[in-house]
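Apart from one protein chain that is not included, each protein chain of the complex appears where it belongs.
== subunit A ==
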Amino acid sequence: MELSIFQDKELAQKILQGIKREAERIGREVKLMHVCGTHEDTVTRSGIRSLLPENVKVMSGPGCPVCITPAEDIATMMEIMRMAKEEGEEIILTTFGDMYKIPTAMGSFADLRSEGFDVRIVYSIYDSYKIALKEKDKLVVHFSPGFETTTAPAAGILKEAIDRGIENFKIYSVHRLTPPAVEALIKQGTVFDGLIDPGHVSTIIGVKGWEYITTEYGVPQVVAGFEPVDFLMGVFMLLRMIRKGEVKIENQYTRVVKYEGNVEAQKTIKALFDVVDAKWRALGVIPKSGLELKKEYKDYEIRTFYKVKPPELPDLEKGCICGAILRGLALPTQCPLFGKKCTPRNPVGPCMVSYEGTCQIFYKYGALF
């Protein structure tokens, strides 16, 4: 399939011309926000910020489910591991590579492993489930973060575990929903002229899942893919709407995203999870933004079996401005610790740890704007 065209330099140049013309005609500063770590990666890796006209600013919102996982939940999971060991139960804890290293005031999962606990990095919840099928005499717990894109696989695997009655497989759900976070930012006063919707979240929830942000809050949106050409096209489509004074939602990523999304995945998520109010690290509690396993499936949630009171922990170290970065109010270069006290090797805050964290992406590509 000829998909390389989406990386085509010439096409990108043409779109940039279009962007320049639209930006000139708009004439004032335009702020666009995206909420996806992979979009930030595209933007920074291909130097898109420096190519855009001066009056077009791209901010990055809460783009990474790892960054926003509350420190208390990581600490609670660590306490569960300790409690289980005392009671003589062996737990294998699995999670994703970046989650593994996220620091809290009580340490990280990596620290837990160096204490001698069985903590494993997996690429997929499917891998974690396969460990459970193999090691039947041990309990496998997947610490499960993720927005809709990652929640769908989690729901798929859990459904199979439930259907097959696999009892030694459980999760610790820290799943979160993306549109309520955008809604909360708008309510808290983050101002932007247009939103670039995350292509992968949209693959699951569809254009439909975002529509209310346009109708209720008057924000133009474009669902965009992840090649540089996709992102630039998204910017262009937004600018064109803003110039014409249109308030709509358009889909740039039609090769993947459908209006109604992946209905099968939505059904499975809905069948297993209830929507609840949930805390986001550095952003506070956001109404109806978290997912909790339904009562009838409580046996697949590890917290049903171990009652640990979450410790009171600070969200961020002193001086870390991840909170402002996640709200789309600042970029990493505005943080006095960026690249000095805080680097991927010695991260101070979560945004520097996760592969999709804005600070790490800026650091990795040496983006100094």
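Heads up, the rule we're going with is that a residue touches a chain if its C-beta (ideal position, glycine included) is under 8 Å from a C-beta of that chain, and two chains touch if they have at least 3 such contacts; residues count from 1.
Here, contacts and distances are computed from a predicted model.
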{"item": "Candidate names \"Sulfide/dihydroorotate dehydrogenase-like FAD/NAD-binding protein\", \"Sulfate adenylyltransferase subunit 2\", \"HypC/HybG/HupF family hydrogenase formation chaperone\" or \"Pyruvate synthase subunit PorA\"; UniProt protein name, chain not shown", "value": "\"HypC/HybG/HupF family hydrogenase formation chaperone\""}
{"item": "Residue of A:221, A:262, A:289 or A:358 touching the missing chain in the full complex", "value": "A:262"}
{"item": "Residue in contact with the excluded chain [from A:200, A:303 or A:327]", "value": "A:200"}
{"item": "Chain not shown: contacting residue from A:146, A:180, A:209 or A:228", "value": "A:146"}
{"item": "Identified contact with the non-displayed chain, of A:98, A:183, A:197 or A:292", "value": "A:98"}
{"item": "Of A:114, A:215, A:254 or A:334, the one touching the omitted chain in the full complex", "value": "A:254"}
{"item": "Residues in subunit A touching the chain absent from view", "value": "1-3, 5-6, 11, 14-15, 17-18, 21, 36-38, 64-66, 96-99, 123-127, 145-147, 149-150, 152-153, 156-157, 159-160, 200, 203-204, 233, 252, 254-258, 262, 264-265, 268, 354-356"}
